[in-house]
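This is the structure, below, for whatever I ask next.
Removed: one protein chain of the complex. Kept in place: all other protein chains.
Per-chain numbering from 1; labels A, B and C assigned in written order.
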């Protein structure tokens, strides 16, 4: 299980290669990359700043990953989340799950993203032509997390 | 929409970078990589051969991708499937979907894999200590495809 | 004439990957072609036995027993697919 919070970009190919190296029982890798879009709610976005709660972020992500590992048969997981200043098309987050079979890998990967979106202490601020604004939490993200049922 | 059937390996990082390049509206890339496991049904697997139906393969994959594009809001998709001789830990298949939001990307990617597993004309033959054997279709794959409802 | 293709386990069992078949009079669809091939006996009878799951494609599209056959068609017989 690897969790990283960093300002630097990441190399998806290299990270996925590392995740699967050394375990020939892995048959499936599901992954997700989140990117900065150049538009949000109809407004052009020129910059984005990602703030987080340094003392809590890793812990929150590790709990989410541990919860996924308890629900599905998975061999390994990787979560990388960037913080600081980003621009359109920049990579924000990578979640990857290695498993024997694809069903577990897909479910665990989507679960981690849904929980990350509602439980990991990150906040986005967008710079638009109309000024800076904090991104509002989406109702749809709360619903996405709820459908996994709860603890 | 890109569909490729090839004997050569593929570079996941490069393929994903190409998939998302040039469209700053993409906010989500979900992807899946299938790998040759060194064990199947308790038997050590030393080699695998992937046979396909050349005249039909591309067409079948393109139909599956078109079906996904009709069901979810997606910008682009990539399917690469290898044929010929492979060994443990080798990459077999890459499916990647680019979308504005993660829900569409995840669903379309998993749908394409589930349909590929039941509708695309590929067959695996494994070389084990007990001899060569054709891999049997799994009941679970039929169920995975059925849950999407359908035609 | 139709071109008949065999893949994977069926290709090996029948010892051929394709053949040209002159459709005899009563063969007008996939079901009757399957029945006619079964009549060859031996592995044909066992591999194409009614209890066996065999997929058929006509002109590179999945077909079923009722799919009509015409001169020049390409018909493929194969086991359930296992790629991915």
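Basically, contacts are C-beta pairs under 8 Å (C-beta built on N, C-alpha and C of every residue); 3 or more make two chains touch, one makes a residue touch a chain.
Bear in mind that the values here come from a model prediction, so they are computed numbers and not experimental data.
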*Just list which of the chains on display the missing one touches.*
A
_So one chain is hidden, and I want to know which residue out of A:3, A:68 or A:116 touches that hidden chain in the complete assembly._
A:116
*asked:* Just to verify: which one of A:42, A:55, A:70 or A:149 makes contact with the chain not shown?
replied: A:55
_What does the interface between subunit A and the hidden chain look like in terms of residue numbers?_
34, 50-53, 55-56, 59-60, 81, 92-93, 113, 116-125, 134-138
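In this section, only the chains that are shown with their structure count from here on.
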*Computed distance of Cα centres, subunit B from subunit A, in Å*: 23
*Where the CA atoms of subunit A average out and where those of subunit C average out, how many Å apart are those spots?*
48
_Please output the residue numbers of subunit A that touch at least 2 other chains, ranges allowed._
102
_Multi-chain contact sites of subunit C, meaning residues that touch two or more partners_ = 84
